[in-house]
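Step one of this worksheet: look at the structure below.
Of the protein chains in this complex, one is absent; all others appear in place.
A and B label the chains in the order they appear, each numbered from 1.
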Amino acid sequence: MNHISDVIWKFLVKWLTNFALFPPEASKIAPQMDALYFFMVLVSLIGLTVVVLLITSFSVLYRKRRHPVAVQIEGSTLLEATWTIIPLGLFLVMFVWGAIVYFRIYTPPANAMNIYVVGKQWMWKAEHPGGQHEINSLHIPTGRPIQLTLISQDVFHSFSIPAFRVKREAIPGRYTSVWFEPTTPGTYHLFCTQYCGTNHSAMIGEIVVLSPDDYKKWLADSTSGMSLAQNGERLFATLSCNACHNGRPDSRGPSLANVFGSKLTLTNGSAVTADEAFLRQAILNPSEHVTQGYSPIMPTYQGQISEDGVIALVEYIKNLNSNYRVEQTLNTTNLLPESEGKASGAAARPATATPPAKAPQGQGTVKQ
Amino acid sequence: MSTTIVSLPDQSTARVPKTNFLTKENGLLSWLLTGDHKRIATLYLISITFFFFIGGALAGLIRLELLTPQSDLMATDTYNKVFTMHGVVMIFLFLVPSVPATLGNFLIPIMIGAKDLALPKINLLSWYLYVVGGILVLYTMITGGVDTGWTFTVPLSTHYLNTNVLSTGLAVFVAGFSSIFTGLNFIVTIHKMRAPGMTWFRLPLFVWAHYAASILMVLGTPVLAIAIVLVALERTTGIGVFDPAKGGDPILFQHLFWFYSHPAVYIMILPGMGVISEVVSTFARKRVFGYTAVAFSSVAIAVFGFFVWEHHMFIMGVSNYSTLVFSLLTMLVAVPSAIKIFNWTFTLYKGSITFETPMLYAFGFMGLFTIGGLTGVFLGTTGTDIHLTETYFIVAHFHFVMVGGMLMAFLAGIHFWWPKWTGRMYPEKISQLAALVTFIGFNFTFFPQFIVGTLGMPRRYAAYPAEFQILNVFSTAGATILGVGYLLPLLYLAWSLKYGEVAGNNPWQATGLEWQIQSPPLTENFVEIPVVDRDAYDYEWLERQKEKEVTTSVG
Partner (left out) sequence: MSDSTAIVNGAPADAHEHPHPPYQRHHFESMGQQVDATSFAMWLFLLTEVMFFGGLFTAYLIYRNWYYPAFVVGSHQLDIFWGTANTAVLITSSFTMAMGVWSAEMRRKGLLVFFLVMTFLLGLAFLGIKTIEYGEKIEKHHVPGFHYSVQSFVDSRSDKEVFEKYHDKSLPLDMARHTEVYFSLYFAMTGMHALHMIIGIAILAFMIVRARAGAYTTGHITFVENFGLYWHFVDIIWIFLFPLLYLISRHGY
């Protein structure tokens, strides 16, 4: 460094950063992926060099002028075995290593902070649990695992953060998720990488990684009032979910307190974990996700609720520890079972015995 | 000692044979209603060249737009149409039929010692279906284009676009049947019409490669057809088979689409590999090293190729465990290609090598396909695929295998068999120059795309962050060189039709059956069906023949 003048050094650094061959490594998984990538580049370089060297040297050694008569050689089983087994071995190493990295990226840890991201033509909406909404940007802190739960409102999109080495498709109809742990504060590219129509190339944004303190400040500054869960609570009442899911012993629907993350058995006998995807499906396709012991009378909310609404409800249910507030909303919204003479038609029954009401086989018609 | 193996008849007395398949009958109808596989191959050659240059012009537009980070050359919608049409034209109207429909059609009957393919009328039908598909694509372009991307992803293509999705779908459907019938014809011909003594393991590797590709054409393309039918139904009547609101699943489309489209890439490359086998053998004067290994590798690629389609869907929310299966199978399918590269390399060992144009293209293929194939492993490895998929890394990967690989193989084949097809030689010096220009232009165009892809630049972007500009400029500069490299053959090959040297039967002193008959061949190929008593690539037999100086040219 003493031998290189300052100017030249600055120039070199500028060139190297501007002529970077790799994006910055800003997440915990990035160096792991890069290590695999470098290994593959190395193997490829060696492989290519071997092939090019062989071709070149054979071309020189055995060009016609130098080697006028060709020697007919049928083959060599040993060589065939060599160049079958060595590439296969190398590829299998890459397969295993890659599978490990892949499973790491797509298996979020249980303690990850969850942020919902809804993709739509042509923008990304990020919804923090505290209610902060962002469009085309995502503010996140370093030092903790962050899970993104993605869904699309229309076509396929893909949420890509090159600096973190992660990317996940946002699909209509189903949640997908990915997680990462940012390591370095800074601003990084966010791209939509699945072609989605006219403004696909404009569906880009910024991932802003902040130190934990800065992040807290940002949260405080950008809160818009209601958190996702609060919004969800409002919807829970407006959509009359609390009429059946009121936590009372005779309720028509299972209690939702602490249901998130628990193991449920459905009426068809299968066991599921009540994660975000399950909750979303239970709201939109309830008759296929009936908890054992209950009848399939829950109406579907498909078409009545947006993806944002579903996210709010899911968030609310995730945070539901007790049915206290549910009871409170019942008192204020006239949805007590006792006051329902006519509302729910044939499925209504008076509050009687202690065990949860198991509606028998009758032909329960469903409110549309 | 000469550095070329070219052996032409005395130009002062040599003439192109008066009776050959080109001169046999005259008039437009004799061409449009022909059953002669060589005429049909010629018709195909003209049509795919036409579509190649259309696809190339579209590529030029793409690269021009990408000179600047903003979407400033054309409206974003237009750009989306341009890259979609580039993909549709290049894949369905150029790459899929390129070697099989031209060189395959021309050579397979001759190489196996038959007078024509098994089903000449079906062959002609194939060409007409291709033309109809091509016309539909032109119609699509003229009436506003389509902007779904060549992959027709639903629900974008079914519910969110109002461009010519249906006509494009129909074009691909029809062109698909063209491909199915070609493959069908090849399989039947190779099974049933080999000359006496032409056993499977005496077949040239070109035939093996086409056989493998034909299996893929026949079994894979119908699944694309049904996927397109379902898209069309969904788009017109909203049946809901891919619509989550109605209980359908858009991922089902992905499975159906990629079930064909992955084997499709092997349909595109296997015939090219067949060409390389022939070229490397001839210009090294040696039997292909490990003939059996290369033959079985072709079939292995075809078989394994059916079981890897989900590697195009690794980030789409499919089960993590399914990705293990498909990634593993992808590693397996990469191995036979590696085997072939090494076999061709070792064909050079102790050979007697000359560097005529077809050999130059073959070398280009070997280097560039190696890079392209290895980068495929980057993508087949799930961990790296997450970062690299849907970026320019993918674009670079498939252009390396398709353009650096397949297109170079196509040009190698066209140059190699040009004298057989037309009776005339192409001009050697300028063609070597064109090969070099193509190679340089290609690398300049597509290598920077690996880098810009790793940096994160997504594909199908009309505008991009400014820091990616310099690599894009490199790429566009390379593209202009590449364009020159492709225009030159068009010009000098056309020139050679009138002014090229007379080639004679076997200018390359090659061993295949096609080189033992006149150039251009008779309509019926052989005056008498040969009885085959030797293996392919028997240069010792050739030496003995030369001593006997038997000519089989007619007229």
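One rule holds for everything that comes next: contacts are C-beta pairs under 8 Å (C-beta built on N, C-alpha and C of every residue); 3 or more make two chains touch, one makes a residue touch a chain.
None of the values given here were measured: they were computed from a predicted structure.
Only one of A:A70, A:M298, A:V314 or A:L330 touches the chain withheld from this view, namely A:M298.
In the complete assembly, the contact with the undisplayed chain comes from B:T237, out of B:N26, B:T237 or B:S319. The residue from B:L33, B:V325 or B:I470 that touches the chain not shown here is B:L33. Where chain B meets the missing chain, the touching residues are 19, 24, 30, 33-36, 109, 114-122, 180, 184-185, 187-189, 191-193, 218-223, 225-227, 229-230, 233, 236-241, 246-249, 252, 255-256, 259, 523-524, 527, 529, 554-555. For chain A, the residues touching the chain absent from view are 284-288, 296-300, 302, 363, 365-366, 368.
Keep in mind that, in the parts below, only the chains that are shown with their structure count from here on.
Chain A and chain B have Cα centroids separated by 38 Å. For chain B in complex with chain A, the residues that touch the partner chain are 1-5, 71, 76-77, 80, 147, 149, 151, 153, 155-156, 159-161, 244-245, 247, 249-251, 284-287, 289-293, 314-317, 320, 323-324, 327-328, 331-332, 334-335, 338-339, 341-343, 345-346, 348-355, 363, 366-367, 370-371, 374-375, 377-378, 380-387, 389-391, 451, 454-456, 458-465, 467, 470, 539-540. Within the complex formed with chain B, the residues of chain A that make contact are 18-23, 33, 36-37, 40, 43-44, 47-48, 51-52, 54-55, 58-59, 62-65, 67-76, 79-80, 83-84, 87-88, 91-92, 94-95, 97-103, 105-107, 121, 154-156, 158, 160, 162-163, 165-169, 171-174, 176, 189, 191-202, 204, 285, 302-303.
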